[in-house]
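All protein chains but one are shown in place.
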Amino acid sequence: MEKSLNKKDFDNFITSLRGKGYKTFAPKKNNNLVVLDEVQGADEISLDHVITNNSIKEFFFPKTENVLSYRMEKNQVQIEEPEGFAVKAVIFGSRPCDAFSLPVMDKVFNWDCSDKFWVQRREAITIVTIACDKCDSYCFCTSVGLAPDAKQGSDVLLTKISSDNYVVETVTEKGESLIKEFESVFSGPSSDSSDRQVATVEKKFEIEKVKPWLDENFVHAVWTDFSLKCIGCGACTFVCPTCHCFDIVDECTMTKGDRVKNWDGCQFKMFTMHTSGHNPRSTQGERWRQRIMHKFKYYVEKFDSILCVGCGRCSRVCPADMNISEMLEIIETEASQSENKE
Amino acid sequence: MDNIYRPYLMNISDMVEEAPGVRTYRLNFLNEDEGKKFQFRAGQFALYSVFGYGECTFCIASSPTRMDYIECTFRQAGRVTNALRELNVGDTLGFRGPYGNVFPIDEWEGKNLVFIAGGIALPPLRSVIWNCLDLRDKFKDVTIIYGAKTVADLVYKHELKEWDARDDVNLVTTVDPGGETPDWPGKVGFVPTVVEQAEPSSNNTIAVVCGPPIMIKFTLPVLEKLGFKQDRVYTTLENRMKCGLGKCGRCNIGCTYVCKEGPVFTAQEINKMPDEF
Amino acid sequence: MSNETTFEPRIVAFLCNWCTYAGADLAGTGRKQYQANVRIIKLPCTGGIDPLFLIKAFERGADGILVSGCHPGDCHYNSGNYHARRRWNVFKPLLEFCGINPDRIQFSWISAAEGGKWVETINSVIDAVRVLGPFEGYQKINAIGPEGPGEGFAPSSDTTGCECK
Partner (left out) sequence: MIEALRKKAEELLKNKTVSVVFGYGEGSTPERTRPVFITKPEEVNKLTWNKYCVYNLTTYLKRQETRKLGKPAIVVKGCDARTLIVLMKESQIKREDVYILGVSCDGVGDPLAEKCKACDVHTPRIYDDLIGEKGENKELPFDERYAELDEYENLSEKEKWEFWQKQFEKCIKCYACSNICPLCFCDRCIVEKNQPQWIDPSAHARGNLSWNVTRAYHLAGRCINCEECQRVCPVDIPLNLLNKKLAKEAEKNFNYRPGYNIDDELAMSTYNEKDNQDFVR
């Protein structure tokens, strides 16, 4: 049965969750940022932002995590498995684009063999999404086949129907059992449930045209031209909810150590550099091409999903204002032009 | 659920200094049960770790026909290989693998084999060479063409002697001009040239090439001239890798993940790849 | 036993080879006693001490650091200590700005003839850090590896002391 949740019951929901041992994460103001972070009560939750500055991925694939710990003594090594990384939690108020990134990333983290750090956190965390009631010029979810109220990836979806009331839709069994567990917090169906307040996100390009063009244009001047202003940092990849590349390093003292999995990014020149100094992607143009190709061609061919959810974070944070949807618009234009030539 | 990043612990039971900066370790599983269950095939690679320093990637250099141990040969180059070189017999290292695809040896039965390697690229071929030699009667002629910069840089010197002494192996060794010693019995010249001179027949023959990019670049046209079809020429690639499992996202050449779809490719497959290696 | 009575600070001293190290050596040959809380790292010149060394010392559990070299004008390499002094002039305030107590990172000029000054200085650094207590701020972020024993850094009978005792 359809339910609704009043804003004044948010606090009750959060407190009840915490009472049952769930950790609760929600968008929270932190100076100039709004970040998904742990909250104790609803008073800490921000609701008037477009999108959080951090993406949801860090709850499943943190910026740094130990995959092993070990002791070393003379020539002996003793390995210890990290424990307690998957904690029962609810992420409340994430955006549909962020939620959708999870099933997309499931594919790579389960490809052939499963990364337990990702998988066990996925099992432990329930996602309660709030559909976007506003957007900004960086948003382009509708261009990559999503919507500001898309359900995929969420366990529960809340959509605003009046200034303080949200209609509640359960998307997965996990979501349903969560709602059941905390049934008392929710109200019955709301009379105004048809009046959903959902943002209108402008469609910026035809995604269907992108891949065919990428198939043909591994070598093209646009890669270098567009990336001239790129400074080669990792901001875009680190804020991206679907960028999953990582590095594995050891950190140690004389007797103990950790093997650590850290975020890494394809825009760094060191990312692919061989020990010999040879670098398969030695220029920024090649690295930028890799980012676009990976998202809109390679991942599609491998996993039948676009590795982009249109959140626009990379464009927002880019130090040099490189805008990914603009890049895709350029590709679309190029594609149309070459069609016309034929 | 298993931790895919957890390595087996291996004991270094033996080591050989192959060439300046190049060393071979023989490894045994510390946990015998793990060793019994472990299987791999020629062409596969693994991640070797020195605890405290990290992991690095190279091929398994021993043959799957000799499963009592695993051998790896590496050249000291970066942080991990430098640390690896500091180890000694009796020390423990980590081993994660096997990963990647294999040389389709079964398909090669009844054919002639030509192995062409340059410098430190013999170790990846050593696994498949011994694999084939251990099943010697399944193949026809076996030719090994191996070159290095100098005589000192030739790896597996004792095995080169062994191969040279065998009647059923045709071994051609060469060193780059200037790298020869007064008593050097082999050829002097770059690998592509030596291949051209050796003129292995392409008739019913499989060629396996491995070496630095520049060597491969000049050897492939020679093989083509000798009449080798692209799908009869195999090579094994190498890229920077961190996971070996198709997740860390750096070893791809275009759409192809070297760690999963490779490292073994035919020349035909390589020619289809974008120019990104 | 309470922590206050058991806390023994761990001090890392970065000494230049030509002056302070020789001074500390002189204190030793003169059989002058000083507290055993210090680990000495000998370097050619204070001019070659990168502030990264000091950060690394804190990362590996130092509670306090002393950097010491030749008096101005006495540098074996003419000007190494002058350059070092410039760096300290900005680096020390930077650490203080980040909330590191100035007593945890100290500097001195001690010549090869000043065995007495070495004893006096190192004792007073150790005493000052003992008063400050363990560097808890850094200890919170230092953890590497599994919990439990590991570091062989704390002063213990088999790793300290001079063999000629």
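Here are some notes:
The chains carry the letters A, B and C, assigned in the order they are written, with residues numbered from 1 in each.
In this text, a residue touches a chain if its C-beta (ideal position, glycine included) is under 8 Å from a C-beta of that chain, and two chains touch if they have at least 3 such contacts.
None of these values were measured; they are calculated from a predicted model.
Shown chains touched by the hidden one, complex as a whole: A, B, C.
Of the candidate positions A:Gln76, A:Ser184, A:Thr200 or A:Asn262, contact with the unshown chain belongs to A:Asn262. Considering the full assembly, A:Ser137 is the residue among A:Ser137, A:Ser184, A:Ser276 or A:Thr333 that touches the omitted chain.
Mapped onto subunit B, contacts with the missing chain fall at residues 78-79, 82. What subunit A contributes to its contact with the hidden chain is residues 30-33, 53-54, 63-64, 137-138, 224, 227-235, 237-239, 247, 249, 251, 260, 262-263, 265, 268, 270, 283-285, 315, 317, 319-323, 326.
On the side of subunit C, touch with the chain left out of the figure occurs at residues 51-52, 55-56, 59, 72-73, 79, 82-83, 85-102, 106-109, 121, 137, 140-142.
In this section, only the chains that are shown with their structure count from here on.
With chains as nodes and touching pairs as edges, the resulting graph is an open line. Interface comparison, A-C versus A-B: the pair with the greater number of contacting C-beta pairs is A-B. Rounded to a whole number, the gap between the C-alpha centres of subunit A and subunit C is 46 angstrom.
For this pair, subunit A with subunit B, the centres built from the Cα atoms lie 39 Å apart.
Residues of subunit A in contact with two or more other chains: 70, 252, 257. Per the touch definition, subunit C reaches subunit A in the complex via residues 60, 144-146, 150-152. Contact residues of subunit A toward subunit B in the complex are 67-68, 70, 72, 75-77, 79, 81, 108-109, 111-116, 119-120, 218-219, 244-250, 252, 257, 259, 261, 264, 266, 271-276, 278, 280-281, 286, 290, 293-294, 297-298, 301-302. By the touch rule above, subunit A contacts subunit C in their complex via residues 69-71, 80, 251-258.
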